[in-house]
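Note that this is a trimmed complex: some chains were dropped, and none of the rest were shifted.
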């Protein structure tokens, strides 16, 4: 167990500090405004020129000086009217209270200040859709090359229409995915199901063979593009890629059924094909895939080199149902990844909504400035 | 390991069945239309009047009869032009192929048919927001009593505005929550942070004490309602409950800071207070809380008794970031719970959007029918 | 919302039933022995020859008949001494109480009886290591062919020694894995780290390149087997496979660094290589891998055909940190999978311990029977 030394209270910052100030509690269970709120770290209080540690330390409580001159840490609800309660916000000793944060937290960022909510990836953190929408719209405006990397959950769960919208509206530079994304998308176009499951999530009778029948139709046509031309595939993600000429790379895996024609069954050839796009990438959006997200993360630089030689961070959004994939991506070196812990279907739906709002706001601003708006 | 008996092929359903039909593959790696798609279950094929099992069984493949009369299960990609491939969809023997599903799946629902996507709760299943929105609007129309049960993640992650909207617009019969929901909500109203974290998810300097200061202000005011009246609390969930007179029950727990005045610190008193509302409940919406969801699930009947004595299922929606809470709720007997695996913030945002759409659709329909619409 | 019909109380099973029996509570908050414990389902109680529904239904409570002849469902703690409390266990009406389980639970297995803990995969369920150990030992005894499918977490987290032990002691028919399993295992042998992380989980300086250096050494040697012979690889999983001549298939993926020589970079060639082993498999153990587990699940029949033509279930154990992978495996049709929700490191450690105990028990039994024991 780490042990640690008490601070050197002979140092000038401590020697010149005032005594802590105490104010009586205004009522039972009510603390004075500006009360000092405790942490769970070693804490020293200057009383009568002497630095002392209070008894019964815990966080989220008050510092009380009793009639005998003893210092206690006490929950607010247990404080009685008139009890002497320490006030002040400073934790650096300048108001007579010192929290020895470096003791265990290390000397890192923010000088080891005690804080809540410091984990990097958490479902409890707010998701800034407005920011992500703005980045996407700006990428489109400056002719950037956002690479989207998606897993099959996206198609399963009806985000298919939203993904198609992003492709059709110029927000996708290239799509990197596996055979399954295309298979489920095409099954949805041909049969209206994914893995035999209907839009409302019901398993259908005979449904287990539908993805195989969809694959077989495309194999019979010879290619995905040809199947689009023949009208076998009438809508959806692959249809949009073909008709909008958005490049896609379908990478093979050992889980693949079929596979569809055009899938890179050799993983090294697939890596080379992916890298042609990651080299050009100015942004990355990774949705619901561990395998493809980490593969792409391995290939992506953390930065973009602009034409003028300046560098900026390569914006990387990683969406998954659990904190795990994003943490894993960071653990494999993609430190710049911004994690969103949510359901892929919901992510796509709200992101599209915010992008539409951002576009509307820009059209409005253009109109106000007398500019013919054909942004959308 | 369970073993099992082969089917009795002397039974009439088998005795009268035809031989399986085989059709040549039209090209290398392409199966005939209507090919039989295999499962991983014991499968019997009638050839020359005899029921035989094919070799090398696996799912998602084709049934091939070779020149020597041997039956093989083979991946479609390995089939050559002209190979004899079994066709047909029936798995009950009526077209000469029998899948012995009862062997291991048990004799339960759907006669043990082989299916994909049968798990009850999964992030991969589509979320039917339109249906949930319709149920909520119908509950409001018929004067139902939807009980909402929420955890603090809802407030943390900016779903606060959406929850407030639902309260203000009459979709909440009663709110059941813990001290933390109210604390975070009030911290957000007073300081603009939750646990010291800003709207954009940054930890603030000095932020760890803000929830304690918020609590202290309400304790000084005497009650939440009084803090609303005094203007200490100016917006948000608790403000809406007070101003719209929506009843709420704040249940104490050992994690509570403070607590706020009005929190039921006795858990039995809290249960009694909750039950006053669950008795009247006609619907339940549980968001991002294991403790409160399961506590409420324990008290809720699975059904609603209408005024005329008929019964219907009590619609129960349970939202969480992982499958675990919903499965646990079901494991504790709340079998009727409908699980939504997503982020609370996104759920609230999309649900509100769909409710607004549902209301608009009803207004439009009313207008078309010449009815003065004041629904919204 | 589903509605449902009340039971037909004219049917013989109801017509002939007795009235429910009530017994006074022995003390405040204490129920009579044999009290009827309620569910959340529609419940009918026969009183005075009439079937009636009690008020305020909920589960885990008692049925009380008050002085006015009204029936209530009441928590045990709220029952007073002398209150008339229904007794009996039967829920089928035979003792005067009928729980209408079919109402909502469907008519499936066990006649829809109300039960807790019915989910198929849950971290809350006990793990029967003794059973798994017995199956593994029996497989070895009868010359079975257990296929192990593992992900890299197994190597990361120090289960490496245990996996090596299973290979060395004849419990592994074939090992199916990806490039990363071999890379981490070989990095551990050459440098003592995995992805630059030490045994105790610390990231090392310069460590991010160590897996690349390990790969390069094997590429320089020409093959894994040659690297073993040259002493580059001195211990671990791959070393055990080579020296014990246990076949392994390393399947390529787009995430691979290197890859190592011998990795099947073509995913269809990899599938074919895997299938040579799944065809022979008599058991499958899948640890900490979604990709490889589902790929293998796709290829595995649900059953084993014995030499005498009888069939038995193919025992399939699937270990993962969350319920998700096992549920997904089942959702893709591998219904027979037995899920273990735990950490791969702990699983391997305890499984080995139980296998060693099982072997000791068999040796003891052999010795007692005067048999020369060379089992271990």
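Every chain is named by a letter (A, B and C) in the order it is written, and numbering of its residues begins at 1.
Basically, a contact is a pair of C-beta atoms (placed from the backbone, for glycine too) under 8 Å apart; a residue touches a chain by one contact, two chains touch by 3 or more.
Only a predicted model underlies this, so the values are computations on that prediction, with no experimental measurement involved.
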Given 3 placed chains, full-complex copy number: 4
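Simple rule for what comes next: only the chains that are shown with their structure count from here on.
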Fraction-based call for chain C against chain B, same above half, different below: same
Chain occupying the most central position, where position means C-alpha average: B
Turning angle required so that chain A lies on chain B, C-alpha fit (0 to 180°, nearest 5): 180
Between chain A and chain C, centroid-to-centroid distance (C-alpha), Å: 31
Two or more partner chains touched - positions in chain A: 195, 208, 257, 259, 322
Partner chain B, residues of chain C touching it in the complex: 1-4, 6, 39-42, 53, 56-60, 75, 77, 103-109, 114-120, 122-124, 135, 268, 271, 275, 278-279, 298-303, 305, 310-313, 315, 322-324, 327-328, 330-336
Residues of chain B touching chain A in the complex: 26-27, 29-31, 33, 35-37, 39, 59-60, 76-77, 89, 110, 113-118, 123-128, 131, 153, 156-158, 195-197, 199-201, 203-209, 211-213, 215-216, 219-220, 257-259, 321-322, 341-343, 345-347, 349-350, 353
Chain A-touching residues of chain C, taken from the complex the two chains share: 195, 208, 251-257, 259, 265-268, 270-271, 274, 290-292, 294-295, 298, 322, 331-333
